[in-house]
Structures are given as structure tokens and as C-alpha cells.
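Only a part of the assembly is drawn; its chains keep their places, and the rest are absent.
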Amino acid sequence: MRFGIVTFPGSNSDIDAYQTVVDGIGEEAVMLWHKGHDLGGADVLILPGGFAYGDYLRAGAIARFSPIMREVRAFADGGGRVLAICNGFQIACEAGLLPGALVRNAGLKFLGRSVRVRVESTGTAFTNAYAPGQVLRLPIAHGEGRFVADQQVIEELEGEGRVVMRYVDAAGDPAPEGNPNGSMHNIAGIINAAGNVFGLMPHPERAADALLGAPDGLPMFESLVARVAA
Amino acid sequence: MSTLTPRTPQPRPGDPAISAALIAEHGLTAAEYARVVAMLGRDPTFTELGIVSALWSEHCSYKHSRPLLKTLPTSAPYVLQGPGENAGVIAVGDGMAVAFKIESHNHPSAVEPYQGAATGVGGILRDVFTMGARPIAMLNSLRFGSLSTPRVRYLFAGVVRGIGDYGNCVGVPTVAGEVVFDPAYEGNPLVNAMCVGILREDELIRAVAQGVGNPIIAVGARTGRDGIHGASFASEDLSTATDAKRPRVQVGDPFTEKLLLEASLELIRSGHIVAIQDMGAAGLTSSSAEMAARGDVGVTIDVSKVPAREPGMTPYEILLSESQERMLVVARRGREDAVRAILAKWDLAAAVIGEVIAEPVYRVTEGDRVVAEFPGSQLVTDCPFYTPDAAEDPAVRAARLTDVHAVAPRPEERDPAWTLETLLASPTIASKAWVTGQYDSSVRSNTVVWPGVGDAAVVRIRGTSRALGLKTDGNGRYTYLDPRVGGRIAVAEAARNVACVGARPMAITNCLNFGNPTRPAVYYQLREAIGGMGEACRVLGTPVTGGNVSLYNESPAGAIYPTPVVGMVGLIDAFNHVTRSGFRDDAEAAIVLLGEPTDELGGSEYLAWIHGVVAGAPPHCDLAAERALTDALLAAIRAGAVRSAHDVSDGGLAVAVAECCIGNAERLVGADLDLSGWSSLPLRALLFGEGQGRIVVSTTDAPVVLAMAGERGVPARQIGTVRPAAGELRIAIGGTRIAVSLARLAAAYHGAIPAAMGPAAVVQAAEEPTAAGSLV
Amino acid sequence: MSRFRVSVHIVPRTGILDPQGHAVADALHSLGFAQVRDVRVGRHVVVDADAETPEAAGHAVRAMCERLLANPVIEDFEIASIGRP
């Protein structure tokens, strides 16, 4: 199976995603240059973390206009799976692939640490290898990760079970103490209505090697392989 | 570009006339000016004066430190590049090499903490990737005044945010460092940043201009008026005149840096270029002159071809601008288009601005007009060197000779738990999670040991079974009280810290932060500290591969403590040797102390924080014992006998053990200690004295640890037991019993800096009307 | 064709929490500015552009706001002024 990883100018976690696909799950990965129009025959796309265009103006605001985004959109419209991580999530929201927006953390500081997130839905192509309600330890590294949307969108997301991951506290509850950035409803990750575009702020691709800590991100990649291959 | 025939540079219209005042403003003495005139055989033009002033500034020329630096050991079989290049390089096996360097950005950070610190990170990154290395880790060593003043909080918050934002954006994890607070740094904070990169040995490239006819290309950001004369600025006292220097502040653009990083590595690997160097301090001037001098070739530069950000910039301004994110490249002749193509891929501009020439001159033109010309590489090689008078300040000597055991205990100290708790809340000792939580430590997925988890960071080398142990250390208070001992301890502590994570100390880079060297007391400190560092490096087998000297760290309040900072690189041979500092909660384990408690109390954090006393002799540093200690620890780690290791430093033995118990706020682990074997020592020296050469180890295999120590003549004794469920740290010393809840200690340790900084995310300097805050 | 300078205000939409504004207000209070009731922090973007008329310049910048400069999910914008550089 082939993962296509988009490199925007300023992407920096493209390398983490590559390593996880190739070394972590032994699948194929191709790097896709943002100026190109070719998805390299990828079965799944990853919009990786980083600071595309320096995150100037707003995170993801400029990157959404990169040439390759036309193909990314067409791929998504055709049901292709897109995993949008951190900066990728921000880009996906700016591009309208996912609803809502990611704004400055409530504490106004960049946050680089490990958080707990609970898997709220295992019925997706991205999370089927997790147990329902499983609590994961994943690193975050972002300054603009506070998910906001208007009330109607939030109700829709909640109502349709599209909040796929939520920040939780040590007890596993979505309490304010577990919420690092002030996201509405402790939202850490959401999926689009069609179920093929998943965006999340934590970095599963940096938690895929037992040497570095709990490899809680690995099942996300395994989920994709299982589902796409099936 | 055709080679010009030599012509005498003429003053440009509008150039100020050379006067004694102008010369002094450029930081040149009358003797230095005479030297310039002798070199040229005429008076320099204004442009030439600017060039000389930059290159002969302390920052670029090391004129007061080079003779001393020459005494440092620099070689080992694995050193591929010692001092003199953009960064040092060592081989680490499997054909892989590590490039690393530390640099100060003290003065810019004092004026504009956010941008000052950010551009410091940018500069050191460029020093590493211009060696052909991919940066894989950043470290930083910081010193501030007391956190109780708003100005210091403003500087601290701004510096941390600046370091974080820059490194985070470029995508290099910030993995280790240190932060120390002491009133001595009130007016003059220290901001030292270190970068570590990885490369294949055969990818190493040096910044040596070569090949007559090869084009010189300016790459990256356009040149603006910012930061003009930063190098000479960094070589002056931070006097009250600072205000006038504000426009010299540079703004960093980490996004462009990321593009430069990728493009530079691609360029180097393409074979189209022969040399590349950062335009750092003194910008185009120093990069071009230094590359030419290293290659012993001539160069000519046409400033009218340098892409400028603003119209009407003079040659003087273009040559001395310190605009960030610029590089100078010497390409192979005929490969200009290939070079441009690589840069265009990364949306970067390139302009051919000069060439390597056969004539032995350093020439600058503006179009056809020669505006500066120096013979050969004399500009770089003929810089004056000084060995000023050295004499210890009698007041320091008196402070050292003070009997600190006579300092009367405070009434609260009747409860040693109070003292322990209070020390854990000293910002210098307390958890630095407030700092490191603003850094991306995980990007690139190689960080095995994060900040705060081990005594040093551990970063794996991809594609091998090896990893690096990385840490910076230095103790200004010790160095103030006894510079030779302070120099030794900086190296020894760094070595201990990397050994504690399972790494063999390999080599160091260093940053020497001192005051005005023309004062005998300061030059004495510099000489002695370098002497001490050299001794330690020899005994510990860690050559110096480079570094940076930052002098004139003085403010109206006086000089800072002389502060040598050592950046240590250690090598871990197998991942299962990686060791962390905290006690583990899955089983009881023996606590073994390697090394021996002493009655020393001088220079301690205890005296400074509890009593406000900076006096006494700093702890004795026996280098042979330090070597045996790290050898013993590493042998025990390799034997699989060590569950945790943490060295004894600031705050002494009690603080070290407490840190092992409460370092992880989510998993407090209790312990029982029995120190009765040393009940004859003064209690506070036993608990809080900072005697060197000690490591607290937890082990389920105490006999092995004791044997490894015994074989190497290292004193070692079991001093207690890890009690995962105890909820307390209990210490028995003869009849004295101390028991203190872990929750209480943890609250002090983890709460101190957040409490001092408050919930406010906007930090301002309330007192200084000129130093406004930051709107985040 | 002449050169115009168009300045735009981009502000967080009402209803969207503005932690930066709050933090600034708190900091101002602690500096003794007790008279401060509320603070909002937005962006001020100044675009220099060529156009035939001031109206055309404003029109173009409005289009820039809609496409890039403002995110309608979280921000409102208004053209603050149109003048000469």
C-alpha cells in the first residue's frame, strides 16, 4: 500500500510520517512536492505537521492554495482517505475539507508535551484498530490548536459521531484539566461527513516506535492499511 | 565578471570624514588604527573602516581570548574538524559524524528578548547545516536575574518564547539545556544556544573559498539595514546608551531558515558548490573575508549586485548588515544555473555578487568603483591579539576565604524538611517544565529522553543502533569564587550528566560568557577558567571542537559572574544503555551513592537561596576521581545493573534524591535514606553541600554496581531503598529523622516557576518605560 | 494606474473567545490601568496596490480578504481606510 506525504514549504513532520509508514508499518511512502500535480499513485494521503509558509497570517491559510491542493481535494472528493495531522489539520480546515478552525491556544503558549486522548469512535478507517474508549498518549506540538466552530457545526459533529478523538484527563474524562489548548468540547480530532478525511492535532506519527515511548499512534496507520487493503 | 586592476579606493560622496571620534565610535584604538594605516599604506575609507571595525571586533577576532583558547586540547582520533570552522565535527561510527557548536546571543537578547533569542537559534542552526549536517537537536543555556523583578520575567518569557518559536518552526527538536537565576545576571542575561547535526563523514564540507574564477553567490533573504554593526555591538558593555542601538535589532524568519536549511543541504550534496558559510555576525564582510582567508585566495565582491531590501543602501551598510537568513556560497564555475535551480525549488533567491580571484586581495566594488581593498588575507590574519594584565579581585579572594560554616542557620532550618522544600522551589533548581513545555522536543521522532526526564537528552542516530547524550552545563557562581575550579566543574558536570543517561563523554563545545577583558580581574577569570576547562578536558578525554566567546557582559549594575558554559556530546552504543534520572515505581530497589559526601558548603545554591550568601570556596574538583566515577557508572549501566542515575549538583544530595522521587509529577516515588555513616559531617553540608563527583543510582543489582565502583577506586555505598508506595521521602542521620510528604516536595518543585510567572500570558516590564512588553 | 494604500482590520468574530484580548486586559489592569473595560486584538493589514481609482483598490482588497486575509469561520474584516502610500 502506498502513502503519499505532501511536503509544503515549511512542513517538518513529513519526515516523521515517512519514517512511520516505512519503518513503523513497512508500507510504501512517496513524498509529494507541493508545486506538483501528481499524487504518485498514492492510496492514502497524509497532510503532515509543520509550519507551512511559516504559518504566517493564520496556520494553514497560505498552504491551502498550494498547487497540489487541487489534486488533494479531488482525491478526497472521490473518497480517497486523507490523514491531516497538526499543521495538516489546520490546512484541511482552511481548505474547507473539514469544518471549523484551529486558533491560538487558550493559554497563548506553544505546547510541546504529551497528552491523553480518548478514541471516541472506532468505526472509522483511521481508528478501527483501537479499542472503543481507548486512551492514548500522544505528543502535541502546536501554538494554534484550539478547535472552534459555530454551535451548529459542533452539534452536527457530536450528533453524527464525528468527534473521533477528545482530550481527556488522567481519569480518562474529557474534563477541562485534560484540555491543553481550550478546544471546544475537548475536541482533538474530527472526521468529515463522508468519513474519509480525518484531522487531528496530536501527532500519531511521532508515537510509533517503542524506543521513544508508548507506540500509541501506530494502530492509526495499521487501521488504514487494514481498511484500504480490504 | 572580469578581474579588476587594483585601484586605490576613493571616499564615496556622503561618507563621513575619518576622525578620531569616528575611529573611536568604531571601537578601534589609536594603535589599532595605526595598524590599519600600516597595512594599507594609506588612510582607510569610511567603508574600509567599517570592515576593519567589524572584523577586528572582539566577536569576530577573539583578540582577547585567542591566545588562551590555543591552550585547550582539540584532538582525538575521532575529531574530524576542530576549532576554526563553522562547527566542530566528530566521527561516531558507521561512517556517521556529528557537527555541533554553541553560540551566545546575550546582547541582542537583553535589548529584544524574543527576537534576540530567536535569531541566536537561527545563527547556530546555520553554523551546523553549513557543515553539511542535518540539525537534529537544539540545546540552550540561559541565565537571568531574580524572577522577582518584572523586567527579568519579561526577559525570561521573551527569550523562552523566541527560542521555542524559532526551533519549533524550523522543525529541530529542543531537547536539553539549563536555566539559572541569580541577581548577578540582572542587567545582562545570558542566552547561549547549541545545535547538533548529523552527517555522513563524506558529506563534510568546509567554508574554504577555492578555485580562481569560481562565482560567489549570495543566497536567501535580502539585505536590509537591520543589525548593522551587531558584531561590534556585541563587543561593548550594555551601557545606558543601549537605547540608541535599538535599530540594530534583527528580526528572524524561521520559515526562510527552514527553506535555507533544506536548500543548503541539497546544494552541498549536489556537488555544485565548493564552500558555504552563514552571513552571521558582521554579515557579508566576515563571511567573505573568512572564507577567502581560509582558502588563502583573493576575492572581489560587487555590493551593487547584492539584493537589497531597501533602496539607497550604501556599501558600508550592505557589507555590515546582519540581516538574518542569508548565506554566502562559492560555486563551481559554470554551475550557476544549477545552483539557481536548486534554490528556486525552495523559492529562494540567488545572486552572483563576486568571484574568487588570483590576485591576493580582498576587494569590494560598487559597480566599477572600488570602495575597499585590503592586501591578501591580512584583514583576518593581521588582527591584533592582546594579553592584558591579570589579577584576582581581592574582594573575590576574601569572599572565597570566608568561613561559610559560620553562617548562622535561619530559625526555620530547625526543620530540614523546610530547607529542602525551600530549595526545591528555588527557580534554579525547580522543574523547568514551564520552559521546556514551550519547545517541540519530539519532532523528527528521535528524542528518546525528553527534557526533565534524564540528566541529559538522548537523541537516536537514525539507521544505527547508537544515540547521543547531550547536555550543557556551567556554574557561574563557582567560577566567580574560583575560576579555575569553575572551569573544571563545567566540564566535569557535563560529563557526569551525559554519563548518567548512559553516554560516553566524547567532546565539547563551549561558550565563554565574561565581562570586560581589559579589566585585570576579568582577564584573570578568563585565563583561569579556560585553564580549568583545559585540565578537565584532558583528564576526561573530551577535546574541544569549537565554541564562542562573549565578552563585555556588563551592565551599569556591574559584571556578570564569569560563566563558562560547556556543551557536551556523548555517545551511547546500544539503546538498552539509555538511562533516566527518576526512581522507578515498579519495584523496590537499592539506592547507591557513587562518590563521597564532604563538608563543603561554599558557593552552594543553599547559601545563595536560603541565606543570600555567595561565598566560600566552591567544591573541590578531583578530575581523576570524576573520570573514574563516570567510567564506573558506564560499566554498571552496560552490565545492565542501573535502573536510574542522577548526578548530585545544585542543592546537594538531599535535592538530588528528592528530584529522583518527584521529577515525574504524575508518578511520585518514595524513598528511605540512611546517611548515618556521615553523621559526623555538618548536617547542612551533608544534605545540601555540593561536593563534586557524586551520582545517585537506583539498582536491583547493588553488588554489581558496588563492584564496578570498587574496581575503579570509586567510593560507593548503599544509602537507602526506593519505596514506590511510601508517599514520603524519609532520611535518617544518626538520631535525626526527617520525613516529608512527596506531595509537598512536588508542589514546591513543580509549582515554583509557574507561580513566579503567574497565569498572565502577557508579560511586561513595568518599571522601564523604554522596555515595553510584548503582546504575545 | 496609481498606487493606493488600503488598510484592513481583521478581528475575531464576536462570540469567538479572544484569549489574547483578555490577557492584554489583565496585564493592563496589573499595570494600573484600572479604567480598561475590554480589549480585542485583531490584525491590521496594510496593502499597497496599483489601481485606477480608490474604489477599485478597495474592491480588490475586499476580494483579497475574502480569499485569503480573513477566515470567515472565525474572523470579520472591514476596510479601514483607502489612501496614498
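Observations, loosely collected:
Should a chain be cited, it is by its letter among A, B and C, assigned in written order, with residues numbered from 1 in that chain.
Rule of thumb we're sticking to: a residue touches a chain if its C-beta (ideal position, glycine included) is under 8 Å from a C-beta of that chain, and two chains touch if they have at least 3 such contacts.
Remember, predicted model here, so these are calculated numbers, not experimental data.
Counting every chain in the structure file, the complete assembly comes out as A x1, B x1, C x2.
Note that in this section only the chains that are shown with their structure count from here on.
Subunit A and subunit C have Cα centroids separated by 30 Å. Rounded to whole angstrom units, the spacing between the C-alpha centres of subunit B and subunit C is 40.
Work out the mean CA point of subunit A and of subunit B, and you get 35 Å between them. Taken residue by residue, subunit B touches two or more other chains at 761-762, 776, whereas all remaining positions touch fewer. Among the residues of subunit C, those in touch with two or more other chains are 19-20, 23. On subunit C, the positions that touch subunit A within their shared complex are 15-17, 19-20, 23, 43, 68-69, 71, 73-74.
Considering their complex, residues 9-10, 12-13, 15-16, 19-20, 49-51, 53-56, 107-113, 139, 141, 143, 170, 203, 205-206, 208-209, 211-212 of subunit A touch subunit B. Residue ranges of subunit A in contact with subunit C, taken from their complex: 57-58, 61-62, 65, 93-94, 99-101, 103-108, 148-150, 182.
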